[in-house]
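What follows is a single structure, and I will ask about it in a moment.
Note that one protein chain is taken out, while the other chains of the complex remain in position.
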Amino acid sequence: MQEGKPLNSKQVNRELLVSILNSPKWFFGALAVLGFIVLVAMSAAGFMINQGFGVTGLNRPVMWGFFITNFVFWIGISHAGVMLSAILRLSKAEWRRPATRAAEILTVFSLMTAMTMPLIHTGRPWRTVYWIYTLPFVPYDYARGIWPNIRTPLVWDPSAVYTYLTSSILFVLIALIPDFAVLRDRTTGISHRIYGMLAMGWQGNARQWKLQIIAGVLLSALILPVFVSVHSIVSWDFGMAVSVKSWHSTIFAPYFVVGAVHSGVSAVALVLIILRYIYGWQNYIRHEHIDALARLLIVVATGWFYFFVMEVIFGFYGREADEIAVRNFQFTVSPWNIWMMIFVGLTYFAPVAIWLSKSARRNLWIMSLACIIVNIGMWLERFLIIVPGLARKQLLTFDWYTYQPSPVEWIIIVGTFALVSMLMLTIARVVPLIPLYDIKEGEILRTEIKIGRVTVPAVFRED
Amino acid sequence: MWVFPDVTVMSREVAEKTKSSPKPFTIALVATGILFILGIVGFIARAADDGFGEIGPWGYYMAVFSMVFMVTGAAPLVSVAFRFTKSHWRRPLSRVSELFAIVGILNLLMFIPLMFLLPSIGNPEVAVGGELAVRRTIWFEGPIGAPHSWDLVGVIGVVVTSMFILWLSALPDMAECRHTATGFRRWLYSKLSGNWYGTKRQWNAQKAGLALLGAFYFMTLIFVQFLISSDYAQSLIPGWKDSIFPVIYTLTSLQMGFGAILVTLFIIRRWGGYEGYIGKSTFWSGSKVLLGITLLWVYHLFAFFLTFWYGRLEIEQNVIKYLVTDTYAIVFLFNLAFSFALPFAVLIWNPVRRSAWGPALAGALVIIGGIMFNIRIFVGAANAAPGSNLYQGFMEHVPAPVYPDIWDVLMVIGGIGAAVFVFLLATRLLPILAIWEVKEGALYQKWGKFLRGEYLILGKPE
Amino acid sequence: MAKEPILGLFETADNAADAGDALKAAGVPQTDYDFLTDTPYPEGAFGERHESHRLYIFPFVGALIGLTVGIMLTSMTQLAYPLAQGGKPILSLPPMAVVTYESTMLTAIVFTIIGIIFESRLPSFKQGLYDTRITEGYIGVLVNVDEGQLTQTQALLTQAGAIDVVRKEERLTA
Partner (left out) sequence: MVTKRADHKWGMVVDLDRCTGCQACVVACQAENNIPINVKSFYQQRRAYQWIRIERYWEGEFPNVKAKFIPILCQHCENAPCEPVCPVFATYHNDEGVNVQIYNRCIGTRYCSVNCPYTVRMFNFWEPSWPKSLRNQLNPDVTIRTRGIMEKCTFCVQRLRRGEVNVERRGLEPLTGERIPAGERTMNYRQMKEGNYLPACVQSCPTNALQFADQHDDSGPVKEYFEEANEQIETRHQGGHVDESHTRVYRLFEEIGTKPNVVYLKKVEPFPLEKA
């Protein structure tokens, strides 16, 4: 299972802290470009809020468009983190080691980005304070006794997203303490102080390590249910809408969760490949890791496909005219039918065909291509669920219409992608995206078993 | 600290145990045999009372068929799945799980009457507005012979595939035992194990075959469970459109299969004298999986309930009233308690999970819960819309519950007894421990010193 | 008399483990020496003392608190604001279940984090002896001994293979 030559701590520190201790030349240039895109997107959003929603492509039947699609997409990406770090931690998979932290941090940032979407998509964002303060603990406005309406999925959403965001941030910080200690010992001046603060005087004695390890497992077990609930609740935004026939389907919760894992894990694989490329971490993010991710993705994708087929079959099963109308719109009306074909091809058939061949799994270029098309496909999936359902709501054919996104919406969507990349790049400058101690642990635990003439790679396990 | 068995002793012992039939075993065999006969009696009586015209009276029979189908279908999947992930802890349980495939034959026999019971898609008698009344099925207008014959084909496919998996994985063991065995077993083993000499080539072929068959079996099973759950449950309640139901059905089936395996493991470990060969780690990891499935089960159930509760459509209200809150409320409560609440309360504790009895107890609970699930769904489905009501748009009013009469009781206990009976016979037929897999495991696991502590060394072949 | 910390730095884990044995042989109680590493070695790798903790209580307490708070919040806000909506009951249970679940998990996780920090005795900024080489892969053996025994402890560590032994006053001067 394990490949690559053994490494000692000095080397691990030197090579993995390269992203922090000395930043490459292109760094600030890339940051500036991304920042500019984000600025443009922000000004576009400001323009939209100032002018009103007329500047978007939304209209009366189709009241939700690109923004909600993007919201669901980024929430989906955010499911990679816990999926990988938690499930792989619990199943003690050796190849998780380099992947966990990048995944968790991607979770945090994509969640933050996702949360901006519903806010700017409201008609009066300056009033959303009345809505987004619906944390489990902070219902707004005790004084006037005006409470949030907990009957709506739009209140379940913030509570779930906040829970997920809070717990993943804390999870990341706890797992970072030992690496902060490493940085504390490597830096000087103000950054030394800050890292010292964050490391909280970590010494690395037996007790601290023991609890660190337990924390990893325990927190994973606790966050997993949250991670499932978050995307289920996002899906219930649609599932609860009884008037939109194609949304009101019981399978939506697991269907969305599996789809989220599908897109999220591919996104993590992509991030890992990019990190390996820009920081030269060939010794840490090895082909075997990407390979394992791809094999995991085959299973996830097939599960997703099962749910997709269920959803479509039972869409037709009802034989209700309004639902058939939506399905017709999706599958026969151009250009939607073309988008539909592209989406199914990109999300399932093309990538799985790629992942089935070992040589392709081991080729980073093909892998990154596969991961990108999966995410394009998943973005389309959300779009093709949301818009046709609204465009063919109910049977008052007089009101049927379609949806044409406006430039403003396009700019903002692009901006979110730039924002996430910018945040990832920035954080790579501040914390190590590959957990140092996890790698070192893997190094000391690796051993091998001799069976006859062959030596099989093996690991020490505490139980 | 669990020591790995001495392989030579193991193969001899296991062969011995397979031949011998101790007293408690014989008693169990006789008891379940009597239950089997009772079940047949109940079946005949039911047929004499109501014939095969209406599906209504056969609700409990559908339920018991589905129970057996769930267990026998899902159990082999366990060994298949964890052979894919190369987990060492599955080695002791793989043969137990595959032996359930033999019970599948009984399952097939039980399905044949059901095939005739299922109402046809279109009904010429009840014509609404001059045109043929058609009920909702996943077959729509349906290919020739749908749904009956296609369901039968599916069930046959599942049983046959699982039998092949069993044969392929038992091949080396039969080859090993064919010399020591005597009489019928000797004949059987030498016939089945053919020319297996354990050459490298044969081993590779066997491994590849198991992998391929496993993947195929996985898809077949999921698909057939989708067919059964929609044809025999969902489409019998007019207007019940619930896309998550096949998933819930599959999860319940996985739960039951896993539970049955854990219970069997516990029994053979405790009283069958296999203690030396079945480590605690099997139970520990198995319990984690069971806990995961249990949580998934309740999650899917809640997704179904919440969507219908929020939807407020009339049919949705009726379905909830019928299956959850009013008509079969008691059965539903038992189902929830035994499929989720109690096993969860048992499995959440780490020491319990590390024990052998904890997972087994949870497994038993889960099986009871699954029985409740089947009664709730299938008895409900069979009696939801009698006669021509089946071809209405949707179930417009909530029917009353149907309580079992004596024949139903006989059929239920008889069906379960029969399954156990067949399984007991199967254990005499083949070694219940996968000798070659445990041997292989002993190659890749050993205890080793690291500095001052001693730890388990796990090797992953690749 | 007061205990003095002394820190021996070892290049290999074996030497550190030897030092541990030597200390045990010299009769130093196990509570008085500890192994500082940059890597989570498996428990008992150095034959060090078994650390007991009560971490598992925290999530349960947190979950209970979150559960009660969630139920109270959701039910009371609904009852305090009895507006009929879409024919739903004023006290709708399924939505309550969702929000309550989230609050339960949130508190459980927050309490777990608190528990981890508390149980691993952090933050401890006034740390004893420490050496930055530990995060370079060296293994530190931190011993608390009476001032009288400092020297022979130092000797013991060095002959166990310590490449360097740090003592407080040196650290102060340095």
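Miscellaneous remarks
We just call them A, B and C in the order they show up, numbering each chain from 1.
Convention: contacts are C-beta pairs under 8 Å (C-beta built on N, C-alpha and C of every residue); 3 or more make two chains touch, one makes a residue touch a chain.
It should be emphasised that the depicted structure is a prediction, and the values quoted were computed from it without experimental measurement.
Considering the entire complex, the omitted chain makes contact with A, B, C.
Across the entire complex, the residue among A:Ser23, A:Thr122, A:Asn363 or A:Thr447 in touch with the chain not shown is A:Thr122.
If you put the hidden chain back, the residue from A:Val40, A:Ala93, A:Met112 or A:Leu154 that touches it is A:Leu154. Contact with the chain that does not appear here is found for just one residue of B:Val7, B:Leu313 or B:Ala337, B:Leu313. One chain of the complex is left out; on subunit A, the residues touching it are 51-54, 58-61, 63-64, 118, 121-125, 127-128, 130-131, 134, 146-149, 151-155, 237, 240-244, 390, 393-399, 401.
Mapped onto subunit B, the footprint of the missing chain covers residues 310, 312-314, 317, 396-397.
Residues 81-88, 92 are the ones on subunit C that touch the missing chain.
The rule is short, and it goes like this: only the chains that are shown with their structure count from here on.
Chain contact topology: the protein chains form a complete graph, every chain touching every other one. Once CA atoms are averaged chain by chain and compared with the all-protein CA average, the nearest chain turns out to be A. Once the centre of each chain is set as its mean CA position, subunit A and subunit B turn out to be 35 Å apart.
For this pair, subunit B with subunit C, the centres built from the Cα atoms lie 45 Å apart. Centre-to-centre separation of subunit A and subunit C, using mean CA positions: 30 Å. Shared interface positions of subunit C, i.e. residues touching 2 or more other chains, are given as 13, 41-43, 46, 56, 88, 98.
Looking at subunit A, residues 225, 460, 462 sit in touch with two or more other chains. Those residues of subunit C that touch subunit B in the complex are listed here as 13-14, 17, 20-21, 41-47, 56, 86-88, 94, 97-98. By the touch rule above, subunit A contacts subunit C in their complex via residues 8-10, 13, 136-137, 139, 145-152, 155-156, 159-160, 162-163, 166-167, 170-171, 174, 177-178, 181-182, 185-186, 196, 200-215, 218-219, 222-223, 225-226, 229, 233, 436-437, 440-441, 443-445, 460, 462. The touching residues of subunit B, when paired with subunit C in their complex, are 302, 305-306, 309-310, 312, 350, 450-453, 455.
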